[in-house]
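All protein chains but one are shown at their positions in the complex.
Now for chain A:
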Amino acid sequence: MTHATDPALPVSTENGSLLRQDARTRRRNAAETRFKLYGVIAISIGLLMLVTLVTTIVSNGSGAFRQSFVTLDVELLESKLDKTGDRDLEQIKKVSTFGYAPLINGAFETLAAEQGVETALSAKEMGEILSKDAAAQLRDYVLANPDRIGTTAEFTFLANSRVDGYMKGRVSRDSIQNDKNISVEQLDFVDQLVNLGLIEKKFNPAFILGADASDQRPEAAGFGVSMIGSLFMMLVVLVLSLPIGVAASIYLEEFAPKTWWTDVIEVNISNLAAVPSIVFGILGLAVFINTMHLPMSAPLVGGMVLTLMTLPTIIISTRAALKAVPPSIRDAALGIGASRMQSVFHHVLPLAAPGILTGTIIGLAQALGETAPLLLIGMVGFVASNAPDGIVAGLLDPNSAMPAQIYEWAKRADPAFYERAWGGIIILLVFLVAMNTIAVILRRRFERRW
């Protein structure tokens, strides 16, 4: 405080007190308070957005995990299913799902008569409250158990999407006035079945595990097959991008001479990381499908396209992890006679591994949520309908991916698909959060700081 004791300056006891702030200090302090306030506002806006996002997703999507089911006793009439009566599977197979619909309608008629349900509906109209999937379910059961033909069995069928919407409050008597797919009488019938305990909402594992369904039966659509598609794609991405990315970064970081040539490569890798993903999709279509003649819609091709997208991310994070290992480690290894390669693989790489893995997981998470390139290689549409039966089929048979399936559902006509799209988003987010959590844990637990 030489200032205060300088005799040349007039010492003012009024202005110089540390206990009383002058105008300038107050202004500076006020500016600081304001800045802090801005920061708090910025964070609150961010948090508000997050909360809105999460509540919207959960409130719109949680309905997809529960579905209305109808319990029904169906008599498997021999006269309809096996006319010859010799239980020949080939003959039974000739009865298509359309031949099964009358059985279900008949079952409703019996039910209405037995339980005393009053309704003016015809048997066919009663049958319409069930999903179109019911006939397929019945046929599968009969083909698996041909010996049950002629007996009566209890089934749990999915309810039609309109009925399900009614149970969930999405559909009301007012909203269906012009709807030709369901009538008010049918809803009255549903109400009576609910009172009898024959229709109930319960958890629907088929949404998480099942295959996609056509536009006519949104209630039967599931996310499982596209999840498998995503899994195979991630496998391809991991197997291709990790070795290529790590090898490239080790060479660039540890072995390559620093010339203008490596500088050019470096700049280009950074630029590649910023290329929009749709560009990689077009590239994939041109190179992998049109030139290399790999199959359309295959997870293998999807994985290869996403590899192109993930590589720069992995290379950049791997190089950062390698750079973070202090040179003294390399010097010590070289000093006791290790070769360059030994020093890298025995000492540097293990120390950089947590950073590399973190980068890889974040790259994979990015690739998992990517839709744009998949549009171009045919993974959107009614694609995810068969679960693959092996690894080769999983890689080569047409399949969709989680984000592509969500996109597909969101654009279908029936509003029930919209709910499933939100449900799919919940599942996708769970995967992304899990992967990012693993990355954080790896970094926290294993990363060494010098």
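The rule we apply is simple: contacts are C-beta pairs under 8 Å (C-beta built on N, C-alpha and C of every residue); 3 or more make two chains touch, one makes a residue touch a chain; residues count from 1.
Quick note on the criterion: contacts and distances are computed from a predicted model.
Visitor: Unshown chain, UniProt name, "Sensor histidine kinase", "PepSY domain-containing protein", "Anti-sigma regulatory factor" or "Substrate-binding domain-containing protein"?
Guide: "Substrate-binding domain-containing protein"
Visitor: Tell me which of A:Thr33, A:Thr55, A:Thr151 or A:Ser175 is the one touching the absent chain.
Guide: A:Ser175
Visitor: Looking at the full complex, which residue from A:Ile45, A:Leu196, A:Met292 or A:Ala332 touches the chain that isn't shown here?
Guide: A:Met292
Visitor: Given that one chain is not shown, which residue among A:Ala64, A:Leu111, A:Leu130 or A:Val246 touches it?
Guide: A:Val246
Visitor: What does the interface between chain A and the hidden chain look like in terms of residue numbers?
Guide: Contacting residues on chain A, toward the hidden partner: 96-98, 132, 136, 139, 171, 175-181, 213-217, 239-240, 242-244, 246-247, 289, 292-298, 300, 345, 378, 380-383, 385-386, 392, 395-398, 410-415.
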